[in-house]
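Every protein chain except one is present and positioned as in the full complex.
Chain naming follows the written order as A and B, and within any one chain the residues start at number 1.
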Amino acid sequence: MTMLAPIAPSLSRRGFLTAGAALGGGLLMGFRIDVAQAAVPSALPSALPPGVPPVPNGYSINPNAFVAIAPDGKVTFQIPQEEMGQGVYTSLSQLIADDLDVALDRVTPVPAPPVEALYGSPGSGRMGTGGSRSVRSFYTVLRVVGASARAMLVQAAADRWQVDPKTLRTDNGEVIDDANGGRRLSYGELAQAASALPVPTDVVLKADKDLKLIGKPVHRLDTPAKVNGTAQYGIDVRLPGLRIATLAASPVVGGKVAHVDDGEFKKLPGLQLVVLDDIVAVVGPHFWAAKTGLDALDITWDGGPDGKIDSPQLWQALRETSAKPGALGTNKGDTTKAEGDRLDVAYELPFLSHAPMEPQNFTVHVKDGGCEMWGGSQVQAAAWNAAAKVLGIKPEKVVFHNYMLGGGFGRRLDVDMVTKAVRIAQKVDGPVKVVWTREEDITQDVYRPAYRNVMSATLKDGKVTGWSHRIAAGSVAVRMSGKPLDGGLDRGALEGATENNYGVPNFHVEFIEAKPRAINVGYWRGVAPNNNVFASESLMDELALKAGQDPVAFRLAHLSSTPRLKAAVERVAKEANWGSPLPSRVGRGICAQFAFGTFIATIAEAEVDTSGHVRVRRMTSVIDAGRVVNPDGMLAQVQGGLIFGLTAALYGEITIKDGRVEQRNFNDYRMMRINEAPSIDVYMIENTEAPGGIGEPGVTAAAPSLVNAIAAATGVRLRRLPIDRDKLAERKTASL
Amino acid sequence: MKRLLLAVLAVIVIAGAGLGVWLVAIPGPTAFAKGATVALADYRAANPTGVPTELASADLVARGEYLTHAADCFACHTAKGGKAYAGGLAFNLPGMGTLYSTNITPDRATGIGNYTDQQFIDAVRRGVRADGQHLYPAMSYAAYTYMTDTDALAIKAYLFSLPPVAAPAVDNKMAFPFNQRWLMAFWNAAYNANAVYRPNPSQSPEWNRGAYLAEALGHCGECHTPRNPAFALDNRDKFAGTITAGWRAYNITPDPTSGLGAWSDTDLATYLSTGHAEGHGGAAGPMGEASDNSLSYLTQPDIHALMVYLRSIPATSGGLPQVTLAPAPASYRQGVTPDANPRGAAIFASACASCHSWTGVSSLSKYATLTGDRAINDPSAMNVAQAVIHGVQRKIDGKAVFMPSFGAAYSNDEIAAVANYVTARFGAEGAALKASDVAKLKDQSE
Partner (left out) sequence: MPTLRINGQSHLIDAPDDMPLLWALRDMVGLTGTKFGCGIAQCGACTVHLDGKAVRSCLLPIGSIGNQAITTIEAIGDTATGAKVQKAWLDIEVVQCGYCQSGQIMAATALLNATPKPDDNDIDAAMAGNICRCGTYVRIRQAIKNAAVSA
């Protein structure tokens, strides 16, 4: 199966989206969408089954933009979200296919063009894949699309047969007329006529009992191409006349090229040197030639004012800022009046790099007053606009072929890999693929912010009476928008901190922006809950200890107002044999989390040997993500998310010296490997609540449960990540 | 009582004097060789100084360039990642402090642009800088003193042909009394011969050239000869190997088991000119740098002269056995298995086996083969641990040869474990490094 060869619809001059043409030659019964009239028919069901999220008022759904049916009945699905491993090609296809009533193997998802008017998320109107939001945002939209298309196909059949559409039924791509001997018409035969019909203004979604795909474990659509080497990522682009470039951008943020000594470089044949303000690139016939050329250059950088910044200075600045009052995130009661014993702590988390397995790359051909580009982005429209902006042209002059991502994790929410490639391509005759080395990928990232959490809590009679939490960090929102925060508050930094799952009567959360010098911050898988859940669940554990209570019992006693989380905690304690005896230096730790619309309770079991080495033995999670589209995909996301989070907890830290990121490749930015990976058991709680996100909950649950397990194993409370193995080893000499 | 005290004092004084004699009476670097030496001017067989014949008619700067490489000024006067010859490289002297090398580019304000010929010669050969202050013997003037003024001035001419780099000196951080530079005068009196190389006519011209290269220029002894308590090279154990900056400099005497006696001429010449010889492994750390920045620039006749000279050093046994071992089995389950050291084996599987293979014979590069490597056969695993910590960044025949550094992301305990595992699996004898040993190695080499 080669369904994942890139097929990118293009936008023609007149602003028409012509799926058929783009898919190569009229085989398809193409739907033509006038972009200017995108906000046409809105097909919204009047009644939604329980737990199916409502679509915001005024949001219009145009089924024609999403589904094209070929005469042979094959369904092409213009998918608005990016596949980066989270299985969204499959889960969103399930949503369409179920209500359309076709088998999943008939559906081929292809990347939607970057037209936000058609494909923007119902929440934000923007195209973007992140924050564990794809299913949450598009659950209803895509079911409505499927149901609307199905209704149009049924209507077309009814017109053809001159019967009442209500007497017809559908089954796997066919309309069936039981009243007339069971005569059938395939969707392929009906598509042309259906496309001319008005979009229904009211549609009925399948009842839960009739669902055939949603909620069932299905095989992923993208797997076959990924196990036989045919899947195409951006880095795999091949074009006639393609040249390949690699680059070195200023190692200091804001720095410039001061001097390039090309004496050795000139001895190498067939290379082109591109020197921009802050970038040096070498273009050659293949990557090796380009890299050899780049290595032959002696580049002097002018680091500018940030060229002397080191990590200790950044930490000091963050600590100073975190001592100041912040902007109010939420408040309940009055923490200053809360009674009881008080605990004051601070938790710190480091900068992190994304390091997706596919290094950054983009392929660009600047030509004829326009540009064509190929690559994988989590923000299709932003990438498209960014390229146009660099070139000073209208976005319509940019043809963008979007590809699957060899990992995103938030890295490809930024468009710097696009703009850098476009800037280089402006100097190159013909198409050029700009491929970053791994070293460039790690040193030129936008990093998960470093955080400092200043917290205090009060405890009386075994209950938490007061809780205050000040989050200090660089704001990703500010960095990306370039605009200051409204009232100093970054709302995106609050998730996982402000929910007050434990029903604390006096509860106060604030945020203070602490923009770091010499480093750009970005969204990282797990976003704000990475920090907030770690801080909250560490503190909760410390409070349990202070109260002399079992950490699970202590949490349960506080969860009466959050029953879904309570149920998850109870279940995970049972599945992980909480309380059963363990060998010495082995401990269990729990994390109870509500974030991304999902409840998840996780227990880590870890062993710390006398040298401070931490071995994660087992992870157990119970997840309640409401309506689940592909349960097996969800389990996979939690398993992978836990590994991603454990990797960061154990090893992840980006440090700065002389304004430069010190880590460069997997030798010094370390990844968890198979021989360190724990056994993982994930259980799901099934229900029909609104769907929650699944890409990130595992990530953010890993570190707190692990650190709590380490505390149980050793008595050492780590308030800083990554885990300091020397600190754990010291303890051995002190106490054993 | 008083007499007893006096007697004790007398013993201390006499013992002290004896120690003093032992400390100071160190033979010269070529004193081991039979035959009397003569002044350079009286030696007619050939000219052991200067550049090889190929370069004899080259201009002063070109000759200076060759000699600058041969004397390896680059190694100490270039900071990691810094501009060539602009100084700033730190020397950690445990217990004494930290020294920083200086800028020897012709920058007038921060380099040596204002040095006269005589000032330059004084600095290079006597350890006295332009302002009259003494240099610390971290600068190998006790070796360079054997250089001719002509050669020193050729080096100066080369250095002065380079672009000036403005790089102010980094202040040394030396503790008392080591921060008292004038004390070096006493050291110099004892240990700086302050005399140009004297040829030995009973040795071959090639030997004499080799001696000049090794002693006046290459200063091999600075790393390979053990030091006495006054930090002077003790030529009684010449080239017997010692530990420098946390790396082991091997025994390079002709001893057949501990030294180079069993190496074929081809292997030795290849190693000297490339820093690698198949079956013996490759240079890393300071020797890797010496190879890249200095030895690899020498002409083949000079390499041969160096070899002739090395072969003439009195053999000193002891130190490390050199064993030729067969590759380890292809399966991790055979040979030295992970049982004894599961952590070391696990790290080897994760970060090392892809390149070094479970056999120790790399499937990717001959430079990554561990079998036969001297470092692997060193049961202290010192250089193995250092290579793991710092990686290897080399150029051999113009091509990059490298190993990533793991010191930042792996704990001391993990580095010890993997060093112990690889020496056991691929070497003569497994090491028993502990995390604390690795911590010390890091301190010494940073």
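We adopt the following convention: a residue touches a chain if its C-beta (ideal position, glycine included) is under 8 Å from a C-beta of that chain, and two chains touch if they have at least 3 such contacts.
Nothing here was measured: the structure is a model prediction, and the numbers come from that model.
Chemist: Among A:80, A:406, A:449 or A:704, exactly one should touch the missing chain; which is it?
Modeler: A:406
Chemist: Specify the residue from the set A:126, A:169, A:219 or A:259 that touches the hidden chain.
Modeler: A:219
Chemist: Consider the whole complex, including the chain that is not shown, and state which of A:58, A:182 or A:229 touches that chain.
Modeler: A:229
Chemist: Please identify which residue in B:84, B:353, B:408 or B:432 touches the non-displayed chain.
Modeler: Of the candidates B:84, B:353, B:408 or B:432, B:353 is in touch with the missing chain.
Chemist: Considering the entire assembly, which residues of subunit A contact the chain that has been omitted?
Modeler: Subunit A touches the chain not shown through residues 84-87, 219-220, 222-233, 235-236, 238, 244, 285-289, 355-359, 404-409, 435, 437-438, 632-633, 636-637, 639-644, 647, 665-667, 671-675, 677, 679-680.
Chemist: Please identify, in ascending order, the residues of subunit B that touch the omitted chain?
Modeler: The missing chain touches subunit B at positions 330-333, 338, 345-346, 349-351, 353-355, 358, 363-365, 399, 402, 404.
Rule of thumb we're sticking to: only the chains that are shown with their structure count from here on.
Chemist: Express in whole angstrom the distance between the two chain centres, defined as the mean CA positions of subunit A and subunit B.
Modeler: 52
Chemist: Would you tell me which residues of subunit B are touching subunit A in their complex?
Modeler: It is residues 343, 346, 349-351, 391, 400, 404-406, 408-414, 435 of subunit B that touch subunit A.
Chemist: So in the complex, the part of subunit A that touches subunit B is made up of which residues?
Modeler: By the definition above, subunit A touches subunit B via 295, 611-613, 651, 662-663, 665, 667-670, 673, 675-676, 725-726, 729.
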